[in-house]
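Structure, as structure tokens:
Missing here: one protein chain of the complex. Every other protein chain is in place.
Letters A and B mark the chains in the order given here, with residues in each chain numbered from 1 onward.
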Amino acid sequence: MTAFAMNDDHDNPYALLGDDHDDGHRWAFGTGFTDPLEGIDTTVPAGLDAGALARYCLALGDDALIYSHRLQEWVTHMPELEEETAIANIALDLLGQARMLLARAGGILGQTEDQLAFFRAEKDFRNVRLAEHADADFAELVGRLLIFSAWRLALFAELSAAPDPVLAAIAAKGVNELTYHRDYAAQWVVRLGDGTEESHDRMQRALGTLWPLTGELFRPDADAVASADPGAVTVPAFMGVIDTVLAAAGLERPDAVSPPAVAGRTGRDGVHTEAMGYILAELQSVARANPDATW
Amino acid sequence: MTEPQWPLYEVFLRGKRGLNHVHVGSLHAADPEMALRHARDLYTRRNEGVSIWVVRASDITASSPDEKDPFFKPSGDKVYRHPTFYEIPDDVPHM
Partner (left out) sequence: MTVASEPDLRAHFDETIAAQRRIEPRDWMPDKYRATMIRQIAQHAHSEIIGMQPEGNWITRAPSLRRKAILLAKVQDEAGHGMYLYSAAETLGADRADLTGKLISGRQKYSSIFNYPTLTYADVGVIGWLVDGAAICNQVPLCRSSYGPYARAMIRICKEESFHQRQGYELLLTMMRGSQAQREMVQDATNRFWWPSLMMFGPPDDASPNTEQSMAWGIKRHTNDELRQRFVDMTVPQAEKLGVTLPDPELRWNDERGHYDFGAVDWDELKAVIAGNGPCNAQRIARRKAAHDDGAWVREAAIAHARKNENHDPERTGLTLAVTRD
């Protein structure tokens, strides 16, 4: 494939940025080619329950996969072009986390990341219901992201010391990304809460809609304890972050009650909201329509 | 009704190996914090270790790089700056 030779005889400011830009490989935001799992032994450590580890990685991976899907739906709908880049960044980061986590689970279960993503039935997906929620407006977008990223960041900070080295490496990389996500969401929640009257009302309403989905995040998880023992992501610590943001935003933390489990089961048990079927119908459609294809 | 626009910010980067900040372009943001974050997304691909400056375009005072601008006109044209213009009598000391 021939490429035209480009004229080099004019000042190119990017040439001054060092060789990071000229390696010819890096083509996407947030998906640089340094492999976070390089040099890490992928054998499941002795004494660790491999089944529980796989289920837990699946859970964390599904959270990211489904959440990223909802963010991808916002591409070309963002309120300003700069926000398009920002939201695509976040969606890419979460997709990257999903891939690594599904690969870790898949390595134990004998399946590829794509088999898990595209050929599992809804009841076998382990994401929390918060991840499935379709954001009705920008206020819900940033409010939900604040809740999700604050929780996931605190969790990943703990998991950076997980006994499984692969999960620990994934979590360590995720901490940097989630810090950025939480910061982005927090800044926007403050701007909207303390912006115009309309933005304040929308932001408060969004919190009211989203808050019930928070309870599920702190349900005890046997697989988590068995495989990673992440120390409690304590509710008070999470609330501390949320309350700091809400105070700066001039918003009230809602008093809402979490929706109950269905027959004692929630997202982690494969029992989702009605939105999940539509998400998977779309996400899996092309892969399932071409089961013998190579992509 | 015309809504208030997000002001224009100019972006300057200094890479890890760079010696000074270089102008790379502009973007729109509502405030400096947002401008910084957007600059990172748009101009650095979230590269670590790149120093970013964002400056409101309206805060920049610039000259023209064009030679025709009097700012840079060589003194050959400003004849009164040339030493041969002034006639000094021979008998004035120290001149």
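Basically, contacts are C-beta pairs under 8 Å (C-beta built on N, C-alpha and C of every residue); 3 or more make two chains touch, one makes a residue touch a chain.
Quick caveat, the model's predicted, so the values are computed rather than measured.
Between the chain not shown and the residues A:Ala88, A:Ala131 or A:Ala228, the one that touches is A:Ala88.
Listed here are the chain B residues that touch the chain not shown: 3-6, 8, 25-28, 30-34, 42, 62-70.
Within the entire complex, the positions of chain A that touch the omitted partner chain are 1-4, 6-7, 10, 12-14, 27-29, 31, 69, 72-73, 75-82, 84-85, 88-89, 91-92, 95-96, 98-99, 102, 113-114, 117-118, 137-138, 153-154, 157-158, 175, 179, 182-183, 186-187, 190-192, 194-196, 198-199, 202, 231, 237, 241, 244-245, 248, 282-283, 285-287, 290, 292-295.
Here is the rule we go by: only the chains that are shown with their structure count from here on.
Between chain A and chain B, the centres computed from C-alpha atoms are 41 Å apart.
Every residue of chain B that touches chain A in the complex is listed here, in rising order: 6, 13, 15-19, 22-24, 27-30, 33-34, 37-38, 41-42, 45-47, 50.
Taken in their complex, chain A has these residues touching chain B: 13-14, 16-21, 26, 28-30, 32, 80-82, 85-86, 89, 180, 183-184, 187, 191.
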